[in-house]
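Missing here is one protein chain; the remaining ones are kept as they sit in the complex.
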Amino acid sequence: MTEIRDVAVHHETVVPQAQQDITDGGPDMVQFVDGEGTRLERTAANTPYAEIVEALTPEDGRSMYRDLVLVRRLDAEGHALQRQGELGLWPSLLGQEAAQVGAGRAMRAQDFAFPGYREHGVAWCRGIEPEQLLALFRGVDNGGWSPSELNYHLYTIVIGNQMLHATGYAMGMQRDGVVGTGDEDRDAAVMAFTGDGGTAQGDFNESLVFAGVANAPLVIFVQNNQWAISEPNYKQFRVPPYQRAQGFGFPGIRVDGNDVLAVYAVTKAALDNARAGQGPTLIEAFTYRLGAHTTSDDPTKYRSAAEVDIWREKDPIKRMRGFLSQKGYADDAFYESVDREADELAVRVRTACQNMPEPSQERMFDEIYVDPHPVVEREKAQFMEYQAGFETQEAR
Amino acid sequence: MTEIRDVAVHHETVVPQAQQDITDGGPDMVQFVDGEGTRLERTAANTPYAEIVEALTPEDGRSMYRDLVLVRRLDAEGHALQRQGELGLWPSLLGQEAAQVGAGRAMRAQDFAFPGYREHGVAWCRGIEPEQLLALFRGVDNGGWSPSELNYHLYTIVIGNQMLHATGYAMGMQRDGVVGTGDEDRDAAVMAFTGDGGTAQGDFNESLVFAGVANAPLVIFVQNNQWAISEPNYKQFRVPPYQRAQGFGFPGIRVDGNDVLAVYAVTKAALDNARAGQGPTLIEAFTYRLGAHTTSDDPTKYRSAAEVDIWREKDPIKRMRGFLSQKGYADDAFYESVDREADELAVRVRTACQNMPEPSQERMFDEIYVDPHPVVEREKAQFMEYQAGFETQEAR
Amino acid sequence: MAAQKMTLAKGINAGLRAAMEADPKVLLMGEDVGKLGGVFRITEGLQKDFGEDRVVDTPLAESGIVGTAIGLAMRGYRPVVEIQFDGFIYPAFDQIVSQLAKMHARSRGALRLPIVIRVPFGGGIGAVEHHSESNEAYFAHTAGLRVVACSDPADAYWMIQQAISSDDPVMFYEPKRRYHERAEVDLDPQAGSILGLHDARVVHEGTQVTLLAYGPTVKTCLQAADAAAQEGISLQVVDLRSLSPLDTETIDRVVQGTGRAIVVHEASTFLGMGSEIAAHIQQECFHHLEAPVLRVGGYNIPYPPSRFEEEFLPGLDRILDAVDRSLAY
Partner (left out) sequence: MAAQKMTLAKGINAGLRAAMEADPKVLLMGEDVGKLGGVFRITEGLQKDFGEDRVVDTPLAESGIVGTAIGLAMRGYRPVVEIQFDGFIYPAFDQIVSQLAKMHARSRGALRLPIVIRVPFGGGIGAVEHHSESNEAYFAHTAGLRVVACSDPADAYWMIQQAISSDDPVMFYEPKRRYHERAEVDLDPQAGSILGLHDARVVHEGTQVTLLAYGPTVKTCLQAADAAAQEGISLQVVDLRSLSPLDTETIDRVVQGTGRAIVVHEASTFLGMGSEIAAHIQQECFHHLEAPVLRVGGYNIPYPPSRFEEEFLPGLDRILDAVDRSLAY
């Protein structure tokens, strides 16, 4: 008695089609500079954050610009190294520099971040050495840094997992008494990064439940780059992610992810609230993935060049440069010096990658367990004996 | 290098405490009769559903009352049978009769329901024989009915799982072309039941994602009975479940779960929308679990008698009886006849339970797989041979 | 500290209390672990004494519980997670297998996740579906985890403390149908009877056939040994205690002594613990075996409704039948 129905299979498409304009963030979106870098008037959306932007110095602006350029160059170098066979894979952040630099710069040293796998720009702001990012993609390690040193967790590849780790870490901060004490250098918060696709996962939503219930000092930062590999937004949700938060009892904000000033301001405000004990915020940075999903992907299969062109116009670096120039905060000499620095960074990254020592094979048995483990120890011993056997053979 | 922090452990409680008044559903809640059964005026919240209530006949009202009383008696009998050792467990619906009868009666034959484990009242409305409900709790079966016969799925015990089954089933209806055709007898929708605690699960939230994206003909019916075993609402969410829906792009409605007319009207409207192709709705029925979580539970450990008393005053049967009497739709003779029917039902359920045949033990190997499976067949054969050995021994 | 008679449930409760007293970083998390003390009352009284920050009633979402426990552990805490019933661990499977088991290796030792996941497991209590599962093999197959099972009050008391002090994640299986069995527990930490967390124990000496068991079936095997003794057959019973790693030294030694082994557990036999133990023994004790290693376990079907569980669970008769088959070789 299987439940086969007698109903004829329906042949019109019942799957919904795109309705959203994926190039327009709508009136709720917080924005401070337009596509040319012109500083915008106050709007209902940006007013709450205007003071934060106004407090920034020209030096802050130049420094942000520098981060954007260096991060893009680092990313381009990762991409190139993959193409040359030095890395197995590279997920490019091209187009998302402002979202990541804005978010990364809003953090304090005592805050802690949980990235996905594309957050090279956040890593940069946390002080992770660029070459450390390469180990994972070169296949020598699953992460080349110690998370506690710079308060930056390893990349997490299983979509959604890190959101709960971030929530738990934030709950730990609450128990440590480093939330809401009023001590600026002590109060801390956590940032958790994921993408538009990531919002569908159970873990993502459970993190909203737990963070909401615990009133945890957590900022959930969703980079909506319009694509989850080949799937557009309308296959992941019906309303944009920033609206998700209110249903869990805390604020959600949409920010122009290509406007570094806006991202910085919104994130800083959210982090300040979190540290002060005001609980979680969800930020949706509306941006675009200009490149392929990763070096393994071929986006021509699923999206039009025209769409990419529209977004190329919204380039976050171009906008920041326009802003600095219009305001007279930077000149060509500055831009050139940043470009030179980028060239140096590229060389440094490339050299470091090529010089990365080949790990010794028996290392794979190390640090599986903290305490001794007979199975692993036996296998390691056998492996070394076996390898030694080969070497003896070869030596003969 | 474990990440042990130097920060002293914080000793004030950081876990949030209850803020909500768990006896007041707030102004958004749809309600048609008050605690005494007096018909309420139109309010902003109930106006959209007033026509549905007004279209009900006195006979409908009496029939609803009858369902409430019979379902309560059925439940009481289940409880008693457990106490007498006839059942292993019984999860009582006491206090939730109106939520379940209102929802169950709003469904059409072609609709399909996915219950949790407490939905005896919905089962009743679907036409499941009361004794069929007992098999699971007596331990002779995992469900005593064929889901496709009355379009009522088995009980699901793993919290949240059924929400996704319901969503998939609704997606199947879309593909079958039985949604939005305008044919009243053909268009169909799905109802999915869970509790307040269930809203925390990943599966619950993923069902909102999938149903939203597919615009599936699904009504998600959350009985918020204020408790998930020993955990009150504020340990599961920060804002009530009906607000969850908007963040996923479809409407959420809170209804007085002890007001059968309101539940019926709200559910009927949501189902009509779903069948018409308007997509999902989440309904939160605000009610109260008057009994223990199950017969294994001892609620005195975690909640006050005073709280229970407040809710006993909001009894859904008392209200409906008040309404019928005030309107003159029913008299004592009617109430007595329903009580007699309830007594008969109780006897019938008890007798059926006690007469339930003991299943033959080798049946446990049947219907594990559809197609033959050598491991199960071998084990069954060995089992039967082995049993036969005992019998031969005993015979000797 | 003197010896004290207590139930297995109380043993865990007392062990948790001792661990919480010893280390303020130890937290308990789970559904209903607070005022209710858990559905089995294992955490009874602990929230009252240690507060809501250390005995945390979580939202009803197992992935969330384990995922946030991981975050708390990264922050220096030592969470002890209660899964309400065996059948409800699966929503957390991803966090356990992808993250909990791998984090130390993923971070090349930079991170440690000293998390204990307590799982009341097994059948025999007349419960409805999903409440009687034995899923230890999934986790024993998962590199990066340690998996142990206690079988009596003393082990309950000491093993839970050892598990909590382990810097590796430990899956801690509790035989729920033995929760209410009582025995003497020596509370003296110097007591000679305390074994390491991963040591097996010979709980009954015997010469002809070795029964290997853990958790709820240890007692069944002891009963089988008594019954067999009446028929003049001498059975040795080993409580494995640790499922990953296995105490293969003890296993090899005892099986080489008797030459005959039978593994007894409630889990389905196909790829259950018995298959690993049999595969190991036939490899390491090949020339000592007088008979193949036999397995007595749950049948290879989903755990049946409770009216069938007496036949489903490996009982005395099935164990003795296997003993006969082993001796017939």
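Per-chain residue numbering starts at 1, and chain names A, B and C are given in the order in which the chains are listed.
FYI, contacts are C-beta pairs under 8 Å (C-beta built on N, C-alpha and C of every residue); 3 or more make two chains touch, one makes a residue touch a chain.
Treat the numbers as computed from the prediction; the structure is a model and nothing was measured.
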Displayed chains contacted by the hidden chain, counting the whole assembly: A, B, C
Identified contact with the non-displayed chain, of B:169, B:193, B:221 or B:264: B:169
Touching residue (missing chain; options B:78, B:115, B:139 or B:202): B:202
Absent-chain contact - pick from A:56, A:157 or A:276: A:157
Residue numbers in chain A that touch the chain omitted from display: 1-5, 9-11, 13-15, 88-89, 117, 135-142, 157-160, 197-198, 200-203, 228-231, 235-237, 296-298, 301-302, 358-359, 361, 363-365, 368, 375-376, 379, 383, 386, 390
Hidden partner chain, residues of chain B it touches: 141-143, 145-148, 153-154, 156, 158, 161, 163-173, 175-176, 202-203, 206-207, 209-210, 213, 366-371, 373-376
Residues of chain C in contact with the chain not shown: 63, 87, 90-91, 93-94, 97-98, 101-102, 105-106, 129-130, 137-138, 140-141, 143-144, 244, 267-268, 270-276, 278-280, 282-283, 286, 289, 291-295, 299-302, 329
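By our rule, only the chains that are shown with their structure count from here on.
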Between chain A and chain B, centroid-to-centroid distance (C-alpha), Å: 41
Euclidean distance of C-alpha centroids - chain B vs chain C, Å: 35
Chain B, residues touching no fewer than two other chains: 1, 3, 5, 9-10, 14-15, 200-203, 235-237
Multi-chain contact sites of chain C, meaning residues that touch two or more partners: 53, 58-59, 61, 63-64, 74-76, 91, 109-112, 167
